[in-house]
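A short write-up of the structure that comes next.
Heads up, one of the protein chains got dropped from this complex, but the rest are sitting where they should.
Each chain gets a letter, A and B, in the order it is written, and its residues are counted from 1.
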Amino acid sequence: MIKRTSHRAPPLLLWGAALCAAIAAIPLVYLVIRIGGAGAADIWAILTRLRTWETVATSVGLATVVVIACLLISYPTALLLTRTKLPLRRLWFTTVALPLAVPSYVAAYAWVALIPGMNGFWAAALILTMVSFPYVLLPLLISLRSADIGLEQVARSLGNKPVAAFFATTFRQSVPAAAAGSLLVALYVLSDFGAVALLRVDAFTRVIYTSYRASFDRTNAAVLAGMLVLLAVILISLERKARGRSLRFRADKGVASSRLPKALTPVLSALSSLWFVAIATISLAIPVISLLIRLGEGTRRPLDWAELLGAVANTAWVSALGAVIAVLLALPIAALASRFRSRSASTIESVSYSGLALPGVVIGLSLVFLSINTVPFLYQSFVLLAFAYAVLFLPKSLGASRTALENVPPALGQVAQTLGYKPLRAWLYTSGRISWPGIAAGGLLVMLTAMKELPATLMLRPTGFDTLATELWSRTELAAFGAAAPYALALIVLAAIPSFALSRGFLTNSKETMVNA
Amino acid sequence: MSLPRPGSTILTAVASIALLLPVLAACSSDTSSSDTGSSTESAGRAELVVYSGRSEELVGPLFEEFTAATGVTVNARFGDSAELAAQMLEEGDRSPAQIYFSQDAGALGAVEELLATLPESVTSLVPEQYRATNDTWTGVTGRARVIAYDPQSVLADQVPQSVFELTDEKWRGQVAIAPTNASFQAFVTAMRVTQGDDVTQEWLTGLVNNDVQTYEKNGLILDAVDSGQVQLGLINHYYWYEKAAEVGEDNMRAQVAFMAPKDPGSLVNVAGVGILKGAAENSAAIEFVQWLLSPGTQEWFVNNTYEYPLVEGVASAEGLPKLGSLAGPDIALAQLADLPGTLNMLQDVGLL
Partner (left out) sequence: MKAISIQDLSSGYGGDPVIRDISFDLEEKELLAILGPSGSGKTTLLKTIAGFLPAQSGLIKLDSQVVSSPQKIVPPEKRNIGLVPQEGSLFPHLDVSANISFGIRRNPKKTQRVAELLEIIDMKEYAHARPQELSGGQQQRVALARALAPTPKLILLDEPFTAMDTSLRAQMRRDIRNILTLTATTAIMVTHDQEEALATADQLAIMQDGRLIAFGTPHELYEKPASKDVASSLGEVNAIPATVESEHSVNTELGTFVARIMGDAVLGQHGIVLVRPEALTIEETDSPNAKITGSVFHGHDSTVTVSTNSGMVLKVRESQQHDRVLGTLCAVKVLREGIFLK
């Protein structure tokens, strides 16, 4: 009955979402305060340094290459998984999200350990691609699976060859999904420090970190971080453009015509399997093997199992709590963005994304500054750390929740209201309930990423509280790489659990479709 | 279409437990985060909050010894020296830290405004050149700049004795430095102080033109030399000893050499400690610093980290040149305060 809307958003929802976005934008507040402390001359000096722009160019170049590489990997992979009778399909489906379990700095470290000379722009591009391509692949899988093949058939009847038909229809329909994933990847690359430092790439984050570590100039660093935020805003608006136009392609009526998976010739079967094996090897097998080798090297102190397990438990709990908070914060924003298209709705949404572009050190410092001045009793507490994760990774939950909610017809909530449910309950019992799988998937993604987080964790954790990432870090600081290996492996194993759940959920969800008469 | 539905059992379990955990964590956590500097007396035992830029693996056992010896619990927070410094600056006077134990003097210099003047009972233990001019901090152990080399390509007598040789053509692309590292920056500042800005800038430019390889950390430089990626690397001496202790001396390919005394390349830097203003009167804090400078602890460092003791009467580790003989360039560490100038220069030549 009622389509996407000419309504105005109910004020409660608007203000609720705005509040959540404001919370997510806390690091921005900090940046503004710090930048405000900078003199105009200082800012000008930074902005006119050639070197600054060289590193910006490097980072942007790296992000571009990685995004393109991720797309090039994800499209064929997604097609093979959704459209063909690939051998061992189920196996590949379940492993498809596992590379997310490998932190970029662990991957870099593992590769460098194996191939000592490995460094530079292209090495970084390779490694960053291999740990982040699932961000593009997963939404793409969903999009391709639900794409209406009827459109392709129409295109073919109009004389297009199959490939052209595909490009004209299904490919266009997949653009928003690919764009959303690409945005996450791009922001991830821009804000990454661990991998580029290890691989000796002159990236922009390096300049920011140097600012903090060498000159202790938080003002300068804030200005530089501000530049990152601007970059992020540009990327976000690009993604929105890509997303916005394609909304019209989404079929409102009718279940997508089912498709029969295509059988592959033996040669193609072999080649496809080889493709998957290659991806799994480069993104998973090689880092793990490298770590196992290091594990075999001597260490000065034997592994303290209690310490390791303690770190495992800590990592699991705090990242889980962070995920829960992130989902709760993101939900009002997602509910708003999925139904209402006013300027305020999109501003609110954009604001919440900006935190993803910032390096962890900035987020950490911003929360130090703000929490110690406003809620000192929460400073360096478990809850604050979880909250930091939520602020850092809220956009991941936001994207997933919004997509899930967008797919629920508003009419359902209205029907529930006419059946006696108050508006909030009506929403919970319909949209909320139906999009729960998508919302939960977003939560898993946050949890997964939080497990790997390092700089903000170092700053905000309760004293004496260690996660796998911090333990790993303190050992590598000492060049005790043999001692670090068990923690790196434990981290990958732990993070593999939510990754695995994400992939599995995809398989079991294959029967569920929206009901449209 | 909605996103994949994850295994709902895993999720529900995780989510419900995650919601309960903060309660448990809050109960069991023993941080004194609500305090700002003064020590907490709990059942007669004092607590000390230490922000340590030296890693837990290394100094954790040391802190435990302190607790065993004095009964004071050490609540140590481990992190990167510089990031901790930035954090303390953000925390301002509400910082819970009472002691700041830093990996290098530069970070200490950056937070000088937060530090209290050390009492004489402490400053009398350490020679002047290893302390802040205003006595807000003191060095605890010394680390010498050395040159790591790959014996498979460089014979022991071919190793350069002076940093100025590194711009030579024969070392093109074979020299590794870590320009973002505080020790390197301190070394460059020292060079500027003793040799002047022009010479220093010329040398740095010479390095860049000679295709010098940059790494993020000393440990990575050592790894690179150890695996034959580069032939020479400028690092701190104890990295070699630490790695050797981890993997076994026989497994170390890279070796280290000390440069000629008085050469800028043989600078001795310090890891140091300071007491935050809020804890200036805190007896436990003062005791802690004194204990770090006690002969027993200094020997501990000698034996465990292979660093140089700064307190008189304690012998340095076997096999290391005497601290006195190193001498390093004739400067006091406090003179290395002009970090911004160094950073600008490094930026100008394109190393930062």
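As a convention for this text, a residue touches a chain if its C-beta (ideal position, glycine included) is under 8 Å from a C-beta of that chain, and two chains touch if they have at least 3 such contacts.
What you see is a predicted model; the values in this text were computed from it and never measured.
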Which displayed chains the hidden chain touches across the whole complex: A
Residue of A:Leu231, A:Ala416, A:Leu472 or A:Leu494 touching the missing chain in the full complex: A:Ala416
Residue in contact with the excluded chain [from A:Ile236, A:Ala426, A:Leu448 or A:Leu472]: A:Ala426
Where the unshown chain meets chain A, residue by residue: 1-2, 6-8, 253, 255, 409, 411-412, 414-423, 426, 430, 433-434, 512-517
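Here, only the chains that are shown with their structure count from here on.
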Centre distance in Å when chain A and chain B are each reduced to the mean of their C-alpha atoms: 34
Interface residues, chain A side, partner chain B - complex: 49, 51, 112, 116-117, 138-139, 142-143, 145-146, 197-198, 200, 206-207, 209-210, 212-216, 218, 297-301, 316-318, 320-321, 323-324, 361, 364-365, 368-369, 372-373, 376-377, 379-383, 386, 400, 403-404, 407, 434-438, 440-444, 447, 455, 458-459, 462-466, 470, 474-483, 497-498, 501-509, 512-514
In the complex, chain B residues that touch chain A: 1-8, 10-11, 14-15, 17-19, 21-22, 25-26, 29-31, 33-34, 49, 55-58, 75-80, 82-83, 85-87, 89-92, 94-96, 106-107, 110-111, 180, 182, 185, 213-217, 219-220, 222-224, 227-229, 239, 242-243, 245-248, 251, 339-340, 343, 347, 350, 352
